[in-house]
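Note that this complex is displayed minus one protein chain, with the remaining chains in position.
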Amino acid sequence: MSDQNPVFIPGPTNIPERLLSAMHVQTRDHRAPDFVSTFAPVLEGTKKVFGSTNGKIITFPASGTGGWEASVTNTLSPGDTVLVARYGMFSHRWIDLCQRHGLDVQIIECAWGSGAPAEKFEAVLSADKDHKIKAVLVTHNETATGVRSDIAGVRKAMDAASHPAMLFVDCVSSLASMEFRFDGWGVDIAVSGSQKGFMLATGMAILCVSPKALDAMATATLPRTFFDFRDMMAANASGGFPYTPPLQLIYGMGESLKMLFEEGLENVYARHFRLAEGVRRAVQAWGLKLVAQSPELYSDTVSAIYVPEGFDSNALTEHAFDAYGVSFGIGLGEMNGKAFRIGHLGSLTDVMVLSGLATIEMAMADLDYPVQLGSGVTAAQEYFRSTHATAAKAAA
Amino acid sequence: MSDQNPVFIPGPTNIPERLLSAMHVQTRDHRAPDFVSTFAPVLEGTKKVFGSTNGKIITFPASGTGGWEASVTNTLSPGDTVLVARYGMFSHRWIDLCQRHGLDVQIIECAWGSGAPAEKFEAVLSADKDHKIKAVLVTHNETATGVRSDIAGVRKAMDAASHPAMLFVDCVSSLASMEFRFDGWGVDIAVSGSQKGFMLATGMAILCVSPKALDAMATATLPRTFFDFRDMMAANASGGFPYTPPLQLIYGMGESLKMLFEEGLENVYARHFRLAEGVRRAVQAWGLKLVAQSPELYSDTVSAIYVPEGFDSNALTEHAFDAYGVSFGIGLGEMNGKAFRIGHLGSLTDVMVLSGLATIEMAMADLDYPVQLGSGVTAAQEYFRSTHATAAKAAA
Amino acid sequence: MSDQNPVFIPGPTNIPERLLSAMHVQTRDHRAPDFVSTFAPVLEGTKKVFGSTNGKIITFPASGTGGWEASVTNTLSPGDTVLVARYGMFSHRWIDLCQRHGLDVQIIECAWGSGAPAEKFEAVLSADKDHKIKAVLVTHNETATGVRSDIAGVRKAMDAASHPAMLFVDCVSSLASMEFRFDGWGVDIAVSGSQKGFMLATGMAILCVSPKALDAMATATLPRTFFDFRDMMAANASGGFPYTPPLQLIYGMGESLKMLFEEGLENVYARHFRLAEGVRRAVQAWGLKLVAQSPELYSDTVSAIYVPEGFDSNALTEHAFDAYGVSFGIGLGEMNGKAFRIGHLGSLTDVMVLSGLATIEMAMADLDYPVQLGSGVTAAQEYFRSTHATAAKAAA
Partner (left out) sequence: MSDQNPVFIPGPTNIPERLLSAMHVQTRDHRAPDFVSTFAPVLEGTKKVFGSTNGKIITFPASGTGGWEASVTNTLSPGDTVLVARYGMFSHRWIDLCQRHGLDVQIIECAWGSGAPAEKFEAVLSADKDHKIKAVLVTHNETATGVRSDIAGVRKAMDAASHPAMLFVDCVSSLASMEFRFDGWGVDIAVSGSQKGFMLATGMAILCVSPKALDAMATATLPRTFFDFRDMMAANASGGFPYTPPLQLIYGMGESLKMLFEEGLENVYARHFRLAEGVRRAVQAWGLKLVAQSPELYSDTVSAIYVPEGFDSNALTEHAFDAYGVSFGIGLGEMNGKAFRIGHLGSLTDVMVLSGLATIEMAMADLDYPVQLGSGVTAAQEYFRSTHATAAKAAA
């Protein structure tokens, strides 16, 4: 029966029945005239979720990693310089991808638990008088540490330095769960996926691309075919796809967008904040510490939590799975063994969150953590109670 | 999102994805030769769940109420006497059905919260020298009060009185969740349904019928057609159905039986006991009282819980639904307003149960119940922790 | 792979993916306030399909046979007289049901292949000066013979005889496929099911009941509980059900009604006529004969077709199933061995019908029928071609 428990990993997320059914569709001819009537509204709706009117939505049947690859191969050339700060596993991996593709990656090393260092970006960009830096790459929500970076701040720093570099943002684990303002923040490429805030199966990389980034394609010489923006845009223009489209996910996206708009994006963000805050109250009650260094960095989709000195976070997540059949996120990279993660995004309610908190508490007690059984749940209950009126309204 | 929360009503129960998919099947020709190869094993497997080797399994596309009706119309005649004790809503309704069908119902009134009164049965049956009483009707698990009656005890009483009456048992909300011994307890007709322990959609009445009850058909003159045992058995014998069969539920039953046997019936019963005991620990921690009068009567599938004097249980369940999107059972009949019910049967884990307890606690706190927030959850956590080793084994 | 072929039985019918998904829903609390918002529109929409504004829709978790039983037990008393014509298997079974329930059934025997004998009804009713006949029972579409009876004609006969008997109509295999006018024809109870024109799983009996029939409940003494109209109406009035409702079928009905109204009832009827006519052209091309005696009796949902002298229709349907994996209807009752049936109702297109015709042709050729391979398909193609403009419009 344990497969009936929700997962508390930071994606892929629990899939609502409604979306499973939306993806449960028979093959249709993607070359038939009516495919466009399904696909076009999906592109339009997705743009709204990115907070853009000028951007171009481009999707690939791939994971978010594929989206990263598409962002650089379509706009950059071998030897181009990009600026990235490393403060977690996913910023690390994007750096690695750039290096493998022959880019010159200028790395600012930051402590895990911190966010994008706007001031340091400004300093580096100001010093780059020749504008060798072609793009700044930022992970909006660092899934490994539960840190949300201030993209508006990064944009401000770039503007202060009067630097023409493009701004690429990984919003895989934030889009459709936390506010994103593609146009407002001056983002040039934002990369997301189907399996987090959109609550779908894994398999679709979802990008929003600015006119400036589209212009960059003209000179970009990194090789690409599967991930080529031009092929995709040309085919999309007539309602088609350059190769077989992931039909089931496209139908799923259509229904996911309906769900998000029915709830209202503002309400979706408010719900995620509320669930996250409930988890944070529990962490405080346990006497544990978040990896995220300060409240303005707290992510509303995932919390990374240090285990006390002398404990192994891997043993904790393994035990929670073995004894109670519930999955939590393990500590990744530097955090391996030191922190575990609670994913609280997508199709989730306060009631479901409480079951996750209750479970990890039992697991901690089983392993003799200095944590009082029930304390975290009670703290979260108290918080959820005090806010349920809002929640009830939002869910309506 | 609140439709993602589990329900805590005592049926219909949460349907596991695996069973939803098993029922998601296209039409097949039920007159085609291969229908029998699907249907026959379902009948065989169901018999095992009843704990019978000699009984005959008979199913109808109906609810449990239809099963009750079938039990009396196939075996009794207008004016026949039956003996029933009333100790809850479901025993009450069966009595009502008998009366509407022109039976002479000899009723033993019992307090709600008590179980089948074996001693009183024995007294009445001993006094019935002419054997006018044709059947004793017992509700195994009274869903309105959370009381499990001792069917073995009833059988013993009947034997002690050397009375030839048939024994009919309603096990709608106990079968496939708590032990049932059709042969061992000398049951003549047991009535259940698809939507409780079998974790399926509503729509199939499931009966097990003894040879003695089958013999009674010969003289029974109550009219029946849709619920006629003979038509059904004759058609079933050649793998057919006297009318269009509920194909989707038959496939669902096949998969449900697989799930039950994979977990092992003993483990299924142990899981239900464990979940129920967790709930009972919470009730105790809250300082509340179960409707069931004594521990040997405690049901492992549903707990009916008195609210404190001066509170309205309907306001509580309504508030839990409105504020948190979780359904609990209301108080039925005499218990309306006085007690609420937590269903803990079917596709359910300790983790899910904790979310239910956490929710009703919040609701009670919201309504100023003299209950300490977190107390029930903590008590259940403590119990589940202490027993998880067993549980983990059972779930494997 | 043969389970991917459509079925050509006259119900249960092929279920469109959309309806399978609509029934693929998790348990909800049927006592929760929002159940009514789902259920009430289903009752309203269903009434439209019956062509009624004054009727009351009553559903039971049962098959059509249960609907028949409900129609008589709620309105009649033991010994009451009903008038029925027997002209096929389903009129025969309804007669049998009435007899088992102690009614005095006045039977008019008709040839199988004929329809309801309005003139004979008029004669009998005119002769019944004492108005002993309480109800006239008519099978609208006799599934065994492929005959549609003229209900308006029966009503006219009843009116001509100035007889106050109620008019009960079995429209299980016609509703939502052929025009039905409950109010227009003065029907008192019409009985249908979920698994034919509604294209759903089996499991819901669907009735429409006139005010006059509702009044008859007051004096009706046949016993009923599961099928009691009053219990159902009382519960429905507050959005509830007297026992656990078949939630999945109720959601399915909601979506089925959407599909029917999106296509438009007139277009649904036109499509069924067109598919039926294609089949009839094929039958003519084969040189075979329909069981239905004359064109005005031809059913648009099922065609019963005589096999040539010396051939066994059972061997034909068995061979079609074994060799090609396609199910056709066998000959029932008097027609067993003499006729086979092609069901052409529900979720079906001309393209699918052609595959059925092609299959039965192959089967006939295999068994040395004096039928020219391809002749029926070609005749149907010719007809479908000449009408596709209309069809394309209707399907849009």
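Order of writing sets the chain letters: A, B and C. Residues in each chain are counted from 1.
Going forward, contacts are C-beta pairs under 8 Å (C-beta built on N, C-alpha and C of every residue); 3 or more make two chains touch, one makes a residue touch a chain.
No experiment lies behind these values; they were computed from the predicted model shown.
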item: Among the chains presented, those that the missing one touches; value: A, B, C
item: Candidates A:223, A:264, A:287 or A:308 - the one touching the absent chain; value: A:223
item: Hidden-chain contact residue, picked from the options A:97, A:207 or A:335; value: A:97
item: Residue of A:26, A:53 or A:238 in touch with the missing chain, whole complex considered; value: A:26
item: Missing-partner contacts on chain B, residue numbers; value: 17, 21, 24-26
item: Sites on chain C contacted by the missing partner chain, in the whole complex; value: 1-6, 14, 16-17, 20, 24, 263, 271, 322-326, 347-352, 354-356, 358-359, 361-362, 365-366, 373-375, 377-378, 381-382, 384-385, 388-389, 391-392, 395
item: Absent-chain interface as seen on chain A, which is shown; value: 3, 7, 9, 11-15, 20-21, 23-33, 60-66, 68-69, 73, 96-97, 100-102, 193, 195, 201-203, 222-228, 242-249, 318, 321, 327, 330
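The rule we apply is simple: only the chains that are shown with their structure count from here on.
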item: Rounded Å distance, chain B centre to chain C centre (Cα mean); value: 35
item: Chain centre separation (chain A, chain C; CA means) in Å; value: 53
item: Junction residues of chain C - those touching two or more other chains; value: 21, 24-26
